[in-house]
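Worksheet: one structure, shown below.
Omission of a single protein chain aside, the complex is shown with its protein chains in their original locations.
Note that the chains are named A, B and C in the order they appear, and that numbering of residues resets to 1 at the start of each chain.
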């Protein structure tokens, strides 16, 4: 895995790339500290800051395009964070700039969208503050040049998602969901932290450059451990299988939050970590293999869950989980997969954000009704949302020539080369995706109207539909642009290296065709069940499989029985033990002393003759002692 | 310019001055106390500015006056990096506490006069500065014990319902430790027979391992009780829960730090071999303390007790850092002492505000404070986040350094301790959710938000926490040389990475 | 012969001591104390003769002086207590207790 050297002291826009983080951070600070006074223009400041960051990102991107391949990894020295251990700096290279573009681009669009979405919310200022905070933290995560910087961004993003999921704090369900998200993320961070410690103890540094240079030389066991720990962190953040329970609850937050954080950017942080630490994963092949397994497992689990959810946002969340499964699978395939993973990530960022915002505008229209069984026939009423949502739908199921087709097909293709079993599982996943996405599409926009009596949906205002249009344009052309001619792969080569032989795009391969066939079959089934047939208002009692899916594959139940209940039980015991045993011991000691002194007091009974008796005993003992000493 | 003697004398004079004020002049007493504590803060800053981290001699601003010549006891004061930072902590905390407990003392429950509370506060500050500045072991011991008295009275006559029980328990616990230490101090003096109690001379004076172990135990148990390590911790929740918020801040924020400071300064340097011998035991105790403290904290219903248990967990981290004996761990532990002072101080003060408004300690009596008093809930959240060591806040830097330092030598304790990070998230967020989120409880409806005084109390603390979170370098530059000197005396094998990566990336800058 | 005298003195002393412990009447107890003193005097005189110097007798003489002073004060106390308490029993004066 040969990458270009990191060039110190970058100038120009890249030199000023720390502005990308500073601007939104400044925005968040002003909005949070400003308080009531900033209510009026708060949201505009938020959008301005996000757009500012986007401009800096584009300028850096343009400056980078000007440089030739070998000079595209520029480092910006910031300040000495922890003397002797961590020098905080930024690494602007093709990988991080593509992420930065995605984050700031989609982020700004979502900022604009939420002006409309949150227009009636009294705490709008606080919402935009948190959004800015999130953008800043995410940019720090992707731009940092060392693992500690990444870790700070990592937890900062976790905090932002906690604040945003629990934005409507008065709703207890939102508060619990926020707490759950943060704690599950924290479990992931626990793994990442220990991974970073191991990197520090093995390599003596946490900066990417030095570590990746000597990554190969460390012994296999340690590298595998580091790989697995980083994977645990990635799973926590990207809601992969062991730690996926929080993603579906995170839908409690406002829709723009779900779009930005739980679809486009934050959940991809795990993929970024795996791709960025490519050098380590390549050196530890077992860890890499585990990544692919986790990817495929989550891919299937997400798909199955997606099929059973009636809540439109939860269905989309399920699909996000499975799409990230694809990205993890690609990231685990080594250099050949990185480009596809990032490509799929970017295109997914566009069409998933597009669909979430679409769902948001549908909810906005149906005054916050989320149950798809209460939708139906919205196509006629909300033309723009329906069309943009449709484009997103076509892109995600991999409809030929749309962006999903190129990226997902690329992943399946490269998976086939590495390990056919994974490949075919990925193909099955694509089929199921076809089914549940079509189900969502048909239940929402086609079929008979199942609206609630007081619902009279109308098209959302322009400020919400414009971002939808832009995102849908992106989700149409972006895939082709990135994949054809391996443009993204060559662009990312200096950052993540490239495979020996470039995998050209050949549509008519066996896996490609079977995927299309399966997708078509899935769509047909969905049309039969939900498009044409009468959709019951109340969810029918499904078979074992549907209840299994409805209960998120019992993920939550498993967590509760394995961790939460024993945890509460352990806490009660610990509190009891602390009060009784440790405290009891101390108080017991005190009571003991009190008791004995109480009894000793009774000896003083006031009778002179008792005292005389003890004197005589004393005398006798003295004489005895003298005798004893005498005879020694 | 005898900085340290002035720093000790000014609060004492202030305390006497406040005590001598006429009976009714409560307001004047508070203002005078605030003024004196601000003067002390100013002096500390002036001293800190002149402190040169890189200087070769061990203790700067050192002064030694003969106190009891026959025993070789000196009034020896001097400051190195570690002591300076802790003195600065107390100098910063005291004015904030004075401001915060403006109305604490004149609440109906308090029998004693307001004047007495504030003069005790200043007396306590004098002793805090003294204990950290003492370079004479005997003087350190005197301050170590003298500190208990003002704190005892502050808890005893101004605290909550079972204040006398808590105060007596606190006093007896610390006295028990103190007496053990007294025996060790005397034995140290006699065995070393250098004819002096001055710390620099006593370093490495005890060579025979057996006596080292006994003396180490004498010192260590006293410090383990003071900074509550696991088995000796039950006095802290009671004392902290019953003490008025201001006193609780000083108790947990500074008084308990004397224990960990003592371990770092006296246990490690005077008895290096014994410290190494006992390190596994201490690591086990601290790791148990971390996990146990966190779990019991989750189960608490009383707000202040919960915060007290969290600080037991944090003390586990500090003790682990001290006894991991690596440069990173020790400087992380020292930084942790400072950060913990700010973050738990902020938590206690905010809990104090909540209790002052609502009147009940129990968490379930609250709910939905965020709707009614957003600023209060916001500061509570930030303080809580600093409690669970969120990166970007100061406690993360120290916790990260402690963990990575411990990981360098002892992998398993570090991993178990890192699980404390997850538990921390649980107890803080669960408490925050029960207090601030959800529908507003009817009793909480009328709760008013922070007034300007309270803002003046909390904002500096949170500003410090955020500032140190983003840019801890100035403090670390002061601590690191002092820690290196300390560890040099402990002669510990330096940490070497397995595959040393070249620190500076090669690429030539433009 | 000396041991005989000493054994006799021990016997008398012990009887005196037991008398003090058993009798409740203040005066009788007091007499037993006098008996113990006399027993000691006997021992002193015996030792004086045994060692051939008069110190034993002188000390016996002084013991008598002290005994006399003690009796005077003791009996005065007993009379005062009797006058107020109308009872000469030791056990009645037991207020100084736990």
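Some observations on this one:
In this section, contacts are C-beta pairs under 8 Å (C-beta built on N, C-alpha and C of every residue); 3 or more make two chains touch, one makes a residue touch a chain.
Assume contacts and distances are computed from a predicted model.
In the listed set "Dihydroorotate dehydrogenase B (NAD(+)), electron transfer subunit", "Branched-chain amino acid ABC transporter permease", "ATP-binding cassette domain-containing protein" or "NADH-quinone oxidoreductase subunit J", the entry agreeing with the UniProt name of the missing subunit chain is "NADH-quinone oxidoreductase subunit J".
In the full assembly, the chain not pictured is in contact with A, C, by the touch criterion defined above.
For subunit A, the residues touching the chain absent from view are 605, 607, 609-610, 613, 616-617, 619-620, 623-624, 626-627, 630.
In the full complex, subunit C makes contact with the omitted chain through residues 1-8, 10-19, 21-25, 27-28, 30-32, 34-35, 38, 41-42, 45-46, 48-55, 57-58, 60-62, 64-73, 75-80, 82-83, 88-89, 91.
Methods note: only the chains that are shown with their structure count from here on.
In terms of C-beta pairs in contact, the better-connected of the chain pairs A-C and A-B is A-B. Distance from per-chain Cα centroids to the pooled protein Cα centroid is smallest for B. Between subunit A and subunit C, the centres computed from C-alpha atoms are 98 Å apart.
A straight line joining the Cα centres of subunit A and subunit B is 36 Å long.
Listing the residues of subunit A that touch subunit B in their complex gives 5-11, 32, 35, 73, 75, 79-85, 148, 151-152, 154-156, 159, 162, 166, 169-170, 172, 174-176, 179, 182-183, 186-187, 189-190, 193-194, 196-198, 200-205, 207, 209-211, 213-214, 217-219, 222, 567, 570-572, 574-575, 578, 582-583, 586, 590. Of all residues in subunit C, those touching subunit A in their complex are 17, 20-22, 24, 29, 90-91, 93-98. Touching subunit C in their complex are the following residues of subunit A: 601-602, 604-609, 612-613, 616.
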